[in-house]
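Only one protein chain is missing from this complex, and each of the others stays in its spot.
Presenting chain A:
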Amino acid sequence: MTLYQKEYEDILSARRAEFSNWFWASRQLNIKYPVVINPKPTPESHKYAVLKSLKIRNLIEEISQRKNVNKKDIENDVRQILDEIGYKKNMKIIRWLALVLTKICLRVCTGIYVNYEGVAELKNRMGDCPVIYVPSHRSYADFILFSYICFTFDLEIPAIAAAMDFHGMMGMGEMLRNTGAFYIKRASNSDPIYWPTFKEYIYQLVANGDEPIEFFIEGTRSRSNKSLAPKYGLIMMILKAFFLGQVPDILFVPVSINYDRILEESLFSFELLGIPKPKESTSGFFKSLKIIKENFGNMYIHFDKPISIREYFGAKLDRTAHSFGPLHIQEITEEEKAYIPPLAHEIVQRQQKSTVLSCFNLVSWVMNYNLTKGNKFISRKELVFEMNALKEILQEWGARIFITDIQNDINECLKVHSNLIYEIDDRIGLVENKIVVGPVNPNKLKGHSLTEDTIAYSVPFVMLQIYVNPVLHYLVDAALIVIILRSPGTMKKDDLFVHFRTLRSIFCLEFVLLESWCKMNFEEALLRLIEQKVVTVNNNEYSIFEQNYLEEVLISSIQPFILAYFIVTEVLQKTLEQISEKALLANFQRLLEDAISEKKIFIHPYCMTLDTLGNCLNSLTNKKMLHKTRHDGQYVYEVDRGRILRLRKELEMYIPSFRVIKNFEIFSHIRSKI
């Protein structure tokens, strides 16, 4: 029993025990609202207020004059847009859904663990300003699950920003709307009516609403189970009410959701390799209902401490720019915009660091390390031993780990993940040749047309890595330091930091790192490595202890990423100066497929994921090593060879560190393929 576990309560246990779930679902709710507004606003009153707002009235006026159209027509357009956006609340549907979800969860889940003290603290803090829930987004299940938790704890079910894709699902879209979903278009085109209307709608909900709002700051589900870099659009719209002084404060509540097994795990593994997702459709949804036969283990939800933006921004924020001129013409200033990225990153980091790691995250981590080493199987004894060792370290590094009885939990993992791992003669291994890939339409592929064999071989590795990924957020900085130190053997702190800063900045999208936290994170990670005796310091010379288990694990964890990025720079060196994104991604994948399929040496198939390759391209674009433009609906890159070369040389230095794990010539092997 670890220290953290006491904080968590399985909300399903009461459901299992009670005589009738129906009584529970239809119980009298004692809802706590973020603010009390009289008279209580309704979904319809919000839409009406938007329509009648000065901002929208002026917009209608302006467009009608510019396009010489009747004002009534434009007003109708706005009305329609609002109907398309607006959330509703239907308690009957909510209660009915709560009942159905209870039945489903009792069947497919072992438990839903929530830090109830976090909920209590939040409830206690609520009452005088808007509350915004910002959960991590790993699955479609996230937002239904979150609403279910709110219902369980008598928290008002939030208005939830959902993508329009959902809306298209017959019946589902309206059902979700009735439980609080409001819809946002994904396209960021400059529709002159839609976006002002949408922004005003959000402003209205924050400034004059009494319901919490929920949105996914990552913008979309993370296929990799790692955080995605935050998007700034919606959070900016939410903050507007604060910048304009219309609300005294806003509480952002970061929420982390971790699944023992992600509903869409196989779908995501395919998608990561470039085999696209089917469009969300109701029939697809019903097909996914077959999950009811499966077991998804536990879900872990952690409500982190609310961030009061008043306190977060502090006195340095000057909002007086809005004191001048009428309210409805005020827009967020550039100075205010600059406050948003650190806040958004803070929220994501809180999600990362409050994630409750499950037994399977550790199992995958250990297995992944052993696979990288070339051990196809690991004995149960070793597995337990290594897990315990790593668990201790991770906990020292601030992780919450949910393990009650390790043997039992591993058994549970084997059951829940029987599609991925199996046990034979007390040895545990990754499934092979069990993935069957149907015919894939090559036109739909995003990257290279991988062979069925490659896909079948790669998917289990990718799927396993998905469960390793949440762990990486705790150790990426330490792993980078180890990688850097390994090759020269010893380094002065300042030099080490210079290398660290460069390398880290390349990975800032991959692991959602904020540049301004670089120094702080560096010091912290270095200290941890010294404490763990991975790194020693002598007269300001930092070096690595010889042959250290943790060092190997760290290197193996970061290896697929370093390798993928290295290959990107290698290929970019040798391609045309101008090349489309699709062609580039295909090039990378082709090369890797080649190298992997020879199976002479182990190359982690996760290198091939378009997520990581794409992150690398975007990161290089941000660093101005690539220039990205859009031609005929395609992204085209222009390569700055000189700068890419410099980066390649830097990365090249780190590749030899892989030898620590296994003495192989990954380097020349890759080179031979280009």
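Following the convention adopted for this analysis, a residue touches a chain if its C-beta (ideal position, glycine included) is under 8 Å from a C-beta of that chain, and two chains touch if they have at least 3 such contacts; residues count from 1.
Everything below uses one rule, namely that contacts and distances are computed from a predicted model.
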item: Missing subunit (named according to UniProt) among the choices "Alkylglycerone-phosphate synthase", "Geranylgeranyl transferase type-2 subunit alpha", "Chromosome transmission fidelity protein 18 homolog" or "SUMO-conjugating enzyme UBC9"; value: "Alkylglycerone-phosphate synthase"
item: Residue touching the undisplayed chain, where the options are A:C129, A:L529 or A:I555; value: A:C129
item: Of A:D318, A:E541 or A:E598, the one touching the omitted chain in the full complex; value: A:D318
item: Candidate in contact with the missing chain, chosen from A:V247, A:L526 or A:I558; value: A:V247
item: Chain A residues that touch the omitted chain in the full complex; value: 38, 128-129, 245-249, 308, 310, 315, 317-320, 322-323, 326-327
